[in-house]
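All protein chains but one are shown in place.
Up next, chain A:
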Amino acid sequence: MAASVRLLVRRVTRLSHGHVTVCPSGPSGPSGRCCWAPSSCRCFSDDRNTHFGFETVPEAEKAKRVYKVFENVAQNYDVMNDAMSLGIHRLWKDTLLHVMNPQPGARLLDVAGGTGDIAFRFLEYIRSQRERQRRHVARSMQALSWKDISDVYAAREGGEDGPRESRAVVCDINKEMLKVGKQKADSMDMSAGLSWVVGDAEELPFDDEQFDIYTVAFGIRNVTHIDQALQEALRVLKPGGRFMCLEFSKVRDPVLARLYDTYSFKIIPVLGEVIAGDWKSYQYLVESIRRFPDQEEFKRMIEDTGFYCVRYHNLTGGVVALHSGYKL
């Protein structure tokens, strides 16, 4: 499989760059790499390291290990979220939706959406908005002329809901998480307007300028190259589109910070072991939170990518930060 991937990448770089010196029927194995022109070496340079929690690992390995972590936790993910955050994660996600305030007809891309929490909330919100609009229209239409009534009937027959239906696409690199999410959707009967795609946040399988809103909730710290994920977010958003990111961040208040640290390092992995039978995954989780940049630095990263009006709200004293930016 590695050989076919190499073939594939070779073909892609040949298409994208004008000239690449490629060995004819290159020898398989690591020695084949040295034939590549230096410009195309980037994808194979695994001498660069990155962090995996408090460990240092080669970049190529991080994605694999993160995949393993989420494959292990997928079945218990929602239960663990409730246990670890004492249910507060629901409030965080509800806040995200309120700040987003999506209008009917909006298209959402939820990256690293896994079990689909944000997408479900989005569809619910839009549905209740629609109901509110309908009620408002009905109330204002109390005294109608015959012409108005016939217009309403014509419009209803012509096309339900007039403007576009809103749509939510959940994209995640991990098949297990999406499977759990899809099962949830089917059991809650919420599959209308919802799509599931397995994809890489650093290389989204979507065309340019397709989405009104891009969200990533508690997923961006697991991405190996955060700046690439941000670039892709900018690409797939329409002009005027909004980027929103919920992520664990730094707590300013020292007392709260100490409490939070104790809770994170002493209680969460134990909960992970007791409930999910997996200490190490939850150890990775709390460590990866510590390695993620703080509010200001992440804001700078988002601005550097090309988003405007970037701001953040601290939730629960800074445990979670909601960053938002616009593509103009």
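In this text, a contact is a pair of C-beta atoms (placed from the backbone, for glycine too) under 8 Å apart; a residue touches a chain by one contact, two chains touch by 3 or more; residues count from 1.
Assume contacts and distances are computed from a predicted model.
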{"item": "Absent chain [UniProt protein name; select from \"dolichyl-diphosphooligosaccharide--protein glycotransferase\", \"Centromere protein W\", \"pantothenate kinase\" or \"Protein preY, mitochondrial\"]", "value": "\"Protein preY, mitochondrial\""}
{"item": "Option from A:198, A:234 or A:301 whose C-beta touches the chain left out", "value": "A:198"}
{"item": "Among A:190, A:275 or A:315, the residue in touch with the chain that has been omitted", "value": "A:275"}
{"item": "From A:175, A:290 or A:313, residue that would touch the chain that is not displayed", "value": "A:175"}
{"item": "Sites on chain A contacted by the missing partner chain, in the whole complex", "value": "1, 4-5, 7-9, 11-12, 14-15, 25, 75-76, 79, 169, 173, 175, 178-180, 182-184, 186-187, 195-200, 203-208, 210, 266, 270, 273-275, 277"}
